[in-house]
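The structure's right below; bear with me while I get my questions together.
Some chains omitted; the rest stay in position.
The first chain written gets the first letter, and so on, giving A and B; residue counts start at 1 in each chain.
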Amino acid sequence: MTKKDFLKDPVKHIDIKSFDSTSIIDSMRDMSFTSRDTAIATDIYTKMIRENDCTIFLTLAGSTSAGGCMQVYTDLIKANMIDVVVATGASIVDMDFFEALGFKHYKGSPDVDDKLLRKFYIDRIYDTYIDEEELQICDHTIKLIADGLAPKAYSSREFIREMGRYLTKHAVKKDSLVQVAFENNVPIFCPAFIDSSAGFGLVKHQWERPGNHLYIDAIKDFLELTKIKMAAPSSGLFIIGGGVPKNFTQDTVICAEIIGKEVPMHKYAIQITVADARDGACSSSTLKEASSWGKVDTVYEQMVYAEATSVLPLIGSYLYHKGDWKKRTAKEWAKMLDA
Amino acid sequence: MTKKDFLKDPVKHIDIKSFDSTSIIDSMRDMSFTSRDTAIATDIYTKMIRENDCTIFLTLAGSTSAGGCMQVYTDLIKANMIDVVVATGASIVDMDFFEALGFKHYKGSPDVDDKLLRKFYIDRIYDTYIDEEELQICDHTIKLIADGLAPKAYSSREFIREMGRYLTKHAVKKDSLVQVAFENNVPIFCPAFIDSSAGFGLVKHQWERPGNHLYIDAIKDFLELTKIKMAAPSSGLFIIGGGVPKNFTQDTVICAEIIGKEVPMHKYAIQITVADARDGACSSSTLKEASSWGKVDTVYEQMVYAEATSVLPLIGSYLYHKGDWKKRTAKEWAKMLDA
């Protein structure tokens, strides 16, 4: 076996425009269990879209971008169905920005000898492989971008905006989330930005330039995200996976109150997760539980207990073909934040 | 609130013939995680269909029949893609036979006051309701059928065949699994038949007729099922949920050996489940684990970790529209067993 034998079948991202799931979701609405939950979640998303004043937050944790859903998120932004992205660093840098640089994820197996993978510098995410040598190019590109910026404090959003700008000139694969969000003035936040390939590049940036380097100030992220919540008349959450992005976005309601402005709870919330509510962890806490914290309203909320790659394409295709997004105006919150 | 308020929105069963999931499954084949597992499982099923000598066993546990997938199984039988059914009693009697008598399952909520449901004699399966008074009519019908039969030992298969015969005359809803299986000579086994609405009717039958009643002999079930395995040149398993039906069907390989005939392991096996392999229970044991027992071969096996209502319609619709079943001959194993 050579390294090439492992890295030969690339993951291809599903195109929600290429098939129409309308009749499937319409059937699922009258079924039970996860199928009905999927349809209800889709219907709540439709409400978010139809309420033009509602700002839609996508929160993203887990590896769905590596696992074939990367284009779904890009298409949702292009179709004006997402206004703000709050994500793990891995989703944005190791997966999306990485592919924008021309690299791929590969189909693998969960039953492989990990020592052999290690020998070949192949990283594994369950059944998916990444070439670590390519990932190091990604780290290095982040460092290059950082080296070119003024040595001050940036929110992760500001830094990711620079990554988007970089891609407009250097992208091998057009149509990445980072670039499309940049072009559509959709801000992307990574509240734990350093916990990613970006972290390696940025540590190296600081290590090489003591006293003359930039910072990533997470407080600024929280303030900027809260400013959007304060400016938005209404809001809804589309939560993939949970984690810090989920909690961070929910918390903007409390944060606004702390700095002196009462805002409504998030009016809509849907979450796709395999997590289990019983251990008190954030990823798995139900949306009803969040309502006790004053974060999320309970009228329009739905948990979908599924691994997201199996249901997200159905939801996305339905929304795309239903076309309610055509009447929706772009929020372009990045403009407000950069002003 | 009245009872009617709870029982107003019936579950409607998804029709895999009415939409075409081909392009979705084709996309999922190049994704990761549950989506790819779903595509691989579909491809293994395709192999089972194309190998004309392969007998296909459907094993059924859980409540997917109540939850909107009842017609999927019927359509698979009609399209000659299932040769034997091994199921929980609930799937066959409380759900399928129940609807054949003209009753329905209803869309409900998991967040309901169960004491209120109890007051109204409404039974709940997660988010789905059943009218218990209607279920008692189902119990009673089973008793009527039993009362009309000779007082001897029956396999569950033989008894269910009588239920099918009953439905050819009395069914309100045509197209039930029990009736369609009867008409297509597809045997249905329930290794724990008494653990269902049938149990109530049959206990009453015995209670009222001491010394003059029938038996359900589970040993006979196992022998009959093993006879099919011995007669089939090759075999494959389509496992929904796990439980006794899964284990019972896998065990026919060992059983054949015990009574003196070496048979090949089940050549193909796919399982859809949400269960967790770590507690050593049968439902959750992986197909690889089954191979250590000599039950299932490991070349063509795939676990799909999903709640079945969300992925089964995609698999079924793909297989239906792909059309490989059109060239497949019916096995009609009931004929051999009844001979």
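Just so we're on the same page, contacts are C-beta pairs under 8 Å (C-beta built on N, C-alpha and C of every residue); 3 or more make two chains touch, one makes a residue touch a chain.
The model shown is predicted, which means the values in this text are computed figures rather than measured ones.
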Exercise. Please state: how many copies of the shared sequence does the complete assembly contain, given 2 in place?
Worked result: 4
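Quick note on the criterion: only the chains that are shown with their structure count from here on.
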Seminar exercise, completed: Averaging C-alpha coordinates per chain, one finds the centres of subunit A and subunit B separated by a number of Å equal to 39
Problem set entry | Contact set on subunit A toward subunit B in their complex | 9-15, 18-19, 21, 23-24, 27-28, 30-36, 38, 63-64, 66-69, 105, 107, 111, 125-128, 288, 305-307, 309-311, 313-314
